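Left out: one protein chain. Kept in place: all the others.
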Amino acid sequence: MKKIFGITGLLIVVCIITALASESFLSGYNLENLVRRTALFGIISIGVAFVIVTGGIDLSIGSVVCLVGCGLPWMLKTYHLPLPVALAVVAAVSVGIGLLHGLIITKLRIQPFVVTLCGLMMYRGITRGFTRDQTFGFGSNYDGLRVLSTGNIPLPFIKGFAIPAPWITLLVVAVLAAIFLNRTIWGRYLFALGRNEEAARYSGINTDRMVILAYVISSTLAGLGGVLFVLDVNSAQPVDFGNVYELYAIAAAVLGGCSLRGGEGSIIGVIVGAALMQVLRNMIMLTTTRTNIEFAIIGAVILLGVIADELVKRYAVRRRAAKALAAGQS
Amino acid sequence: MKKIFGITGLLIVVCIITALASESFLSGYNLENLVRRTALFGIISIGVAFVIVTGGIDLSIGSVVCLVGCGLPWMLKTYHLPLPVALAVVAAVSVGIGLLHGLIITKLRIQPFVVTLCGLMMYRGITRGFTRDQTFGFGSNYDGLRVLSTGNIPLPFIKGFAIPAPWITLLVVAVLAAIFLNRTIWGRYLFALGRNEEAARYSGINTDRMVILAYVISSTLAGLGGVLFVLDVNSAQPVDFGNVYELYAIAAAVLGGCSLRGGEGSIIGVIVGAALMQVLRNMIMLTTTRTNIEFAIIGAVILLGVIADELVKRYAVRRRAAKALAAGQS
Amino acid sequence: DRKNSGQSGSGKKKIAYVTNGVASFWTIAAAGVKAGGEKFGVDAETLMPVEGISDQKRMIEDLLTRGVDGIAVSPIDPANQTDLLNIAAKRAKLITHDSDAPESERLMYIGMDNYKAGRMCGDLVREALPKGGSVMIFIGRLEQDNSKRRRQGVIDAILGRPENPANFDPPGEVLEANGYKILGTLTDQFDRAKGKANAEDTLAKHPDVSCMVGLFGYNPPLLLEALGQANKLGQVKVVAFDEDDATLAGIVKGTVHGTVVQNPYMYGFKSVEILAEITKGNASVIPATKFIDIPARQIRQANVEEFWADLKSKLGTK
Partner (left out) sequence: MSAPLLEVRKFTKSFPGVRALRGVSFTLSRGEVLAVIGENGAGKSTLMKILAGVQRQDGGELFLEGECIEIRSVHDALARGIALIHQELNLADNLDVAANIFLGREPHCAGIIDARRLRREARQFLDAVGLDIDPSVLVRTLPIGKQQLVEIAKALSTNARVLIMDEPTSSLSSHEAENLFAVIRDLRKRGVSIVYISHRLGEVKELADRVTVLRDGENAGELAHEEIDHARMVKFMVGRDLSQFYPHQPHTPGALALEVRALRTPANPQHEVSFSVRAGEIVGIAGLVGAGRTELVETIFGVTPALGGSIRIGGVEMVPQSPLDAIAAGLALVPEDRKQQGIVLGMSVRENVSLASLRRDQRHGFLNRSREAQLSAQMIADLRIKTPHDGQAAQFLSGGNQQKVVLGKWLALEPRVLLLDEPTRGIDVGAKQEIYRLMEELAGRGVAIVFVSSEMEEILGMSDRTLVMHEGRIAGELQRTELSEESVLHLATGTHSRATLS
């Protein structure tokens, strides 16, 4: 909990500043948009958090988003597959990718960075191959399905703001993920092996199986994210769909308290991290006209936020030590 | 040496296959192009190898290439700075960036991934800001300087192939880097702290200073790379110049035997890794017409290569153990 | 060593068509290239660089290595690519398409004037907003020459300025003249989620925006998505560029006022035709102006059906 204190504070500060600078920020419409985007990115970030907890990394997320996001409408349009079949294929592919990564990483002991970097290159390349670089979308069909991403669930008594449907998905995913990580034996195993794989193995834990599981969760959630992204945007071009989303996801996870050294992480933190990224982008859009320096500002705010967090923590430690010293001397 | 055996084998195999499939592969013109590209990417890969040896990572390389590559012609064109001054500014900025990264990472103990990810966002954003998203190049001026990237040094007795100038730069950088890493005490310190920073500190190594040095080397070489890239291409767009080059550089370093866990790496390996990436792309261009699946093929070849390497190593270990056993029993 | 064998097994001439990126616009052009290749008996191939200008350079170099007889290029930064284009012109027959490089030794240029097309688009905006109003412009990138000119054409036409293609208004500035107000230009670097977010944020920031202009082919569909979700379809005018299916469907439905279409199919087809002739030694196809104009057209509800049917037949889709 203490870990995500700083980042939550930063999020609140950014929100307050933006709300003061632009009255549109707190409009229901804007909040809906923000919540929807946070939900979409939050889902893929939760996935990568599992991998990061094991001390690994998944660079293939953006490409899985691309493969799934382009593949789903491609299947529907080119082969006229029934929707449930197409969704099943998409799910199987996502799970299969995670399985493949996990197996190569654990059984062949190849560095996760290398395996998933190759994945990053391959899945986008394959997508470009089978789509022949064409853009695919749903047109005006499948509106029923698209409600998953674009729908809003009205709140009783509250006007002007309805909960975007992806938020519900995020909530379900997040609650399950948090229970899994913090309350079950498997979550405990992930934390243990992320910090000290040998210790976990010597305790009789099947560490390989747990690592594979983490990669499966990551790519499955990336696949889910891919579906939701394409349902939201309704158009996917293989060359750039989901490009660098892995960086956004990893950044959100790391901001939210996951350590890339493994063994640390919290689901709420990840969601806060994802929200911070989206609010920052929104802030820049709403308050300035120089939107091309967007990333300069995001980068600087994150860096300063992380630094401030660290300094505050240090100050607290020093104060506690000084207190202890004073107590000893008196 | 044994570490880079596999990757060198892979490079040779890919070269032979390409040469058999396309007679143009061994033409002087093509070899010159290949050598030039390898040199350019080799330089930035050597830089990141230093950071990887310390167990860190530098994601900002592509953005530094962008900042420098766009900044140099921008200064020359907008402020008509004398060339030496502009080059000095570029060098100072590159060194300064590395210093900044190193200081934040060591003194504030913030994860390298986070610091350099913020760098990745910031430097490109800043470049887009000051160039106002305009493209900059040298036009037909500064041809003297451009020789650094585009020049060819003819060989005595050999016709049809001349050594591209960047190769000389690479050679100088590589020899210095290899000497530094393998023959000086500081190189040894980098390896030691990459494996066990605490033990290195207990042994009287100023680990902070060494880590800072590694980041300075990385961003300085990224800056040098940026200058050479823009001299080569003669045009730089802030939005995509140098985009994802950090991934190419890291991939080359890792292929060449650097472990992201730190403490391992070889300069020759890094160059072989960089060459492999370039030859693969060249192979695809020369031998197929489906160039859009380029990355699918590169990813697959690298993955299969790394897997084959691992399996061969395992087989060798098993054979040696079996031999030892046999010797013991007899 | 400069053996441009250039002969494939079949003895056909080899022609390469290099774009400036990957987009559905270029997949239409690729269809034209393919059709041209079949019709004129040459091996014609389309290549799309992914990583901008350095990637384009690499592709051209490797094409020269492979040995092609003719290349058509859409240079990303013509002013600074002269060297590369001249090398290409020495080793193969070189023409430019979509975007010209007049200083290079290219044989000719096939394309249209982006500034003029932009003005046509601006005229559509004035048509859609006869009483004036506020306009936001959406585009993938601004650094390419063609996108700069296209955007400038839109702005100049809306504000009723005289023709001046060399003009450049910084993207962050608010421009105003005779009842029209241009709120700004937003780029998305081809990230569609970002493109859609741009539209949404615009609706949040300027709830009273009267017209949205999408200048890259994928922009208008994203505008329609955002408007649809905000229940503002029809309320905010949309003016488009290029012929995405969703755009054309929008024109049919009336949610898009109109679009300006280039003729990418013809770019591809014509490039192959010209190069086929030149490589066979017939240089007379090059006009004295060294320019073949493939003009842009405005598509409105009145002519959309006919245009769409024609497009589908060319692409071989139903």
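Labels A, B and C are assigned to the chains in the order they are written; within every chain, residues are numbered from 1.
Everything that follows uses one rule, which is that a residue touches a chain if its C-beta (ideal position, glycine included) is under 8 Å from a C-beta of that chain, and two chains touch if they have at least 3 such contacts.
For clarity, every value in this text was computed on a predicted model and none was experimentally measured.
Considering the intact complex, the chain excluded from display touches A, B. Contact with the chain that does not appear here is found for just one residue of B:Lys3, B:Arg132 or B:Arg195, B:Arg195.
Of the candidate positions A:Ser27, A:Gln111, A:Asn152 or A:Asn196, contact with the hidden chain is made by A:Asn196. Here the missing chain is touched by one residue of B:Ala21, B:Ile158 or B:Val317, and it is B:Val317. Against the chain not displayed here, subunit A makes contact via residues 179, 183-186, 188-189, 191-196, 198-206, 263-264, 321, 324-325, 327-329. Although one chain is not displayed, subunit B still touches it through residues 183-186, 188-189, 191-192, 195-196, 198-206, 263-264, 317, 320-321, 324-325, 328.
Note that in this section only the chains that are shown with their structure count from here on.
Between the Cα centres of subunit B and subunit C there is a gap of 35 Å. Chain centres here are Cα means. That of subunit A falls 29 Å from that of subunit B. Each of residues 22, 48, 171, 187 in subunit C touches at least two other chains. Shown for subunit B are the residues in touch with two or more other chains, namely 132-133, 292. Within the complex formed with subunit A, the residues of subunit B that make contact are 59, 104, 108-111, 113-115, 117-126, 128-129, 132-133, 247, 250-251, 254-255, 259-261, 290, 292-300, 302-303, 306-307, 310-311. Taken in their complex, subunit A has these residues touching subunit C: 22, 24-25, 27, 29-30, 33, 37, 40, 128, 132-135, 137, 139-140, 150, 229, 232-241, 243, 281-282, 285-286, 288-292. Those residues of subunit C that touch subunit B in the complex are listed here as 1-3, 5, 22, 45, 47-48, 51-54, 57-59, 61-67, 76-77, 79-84, 141-144, 170-171, 187, 189.
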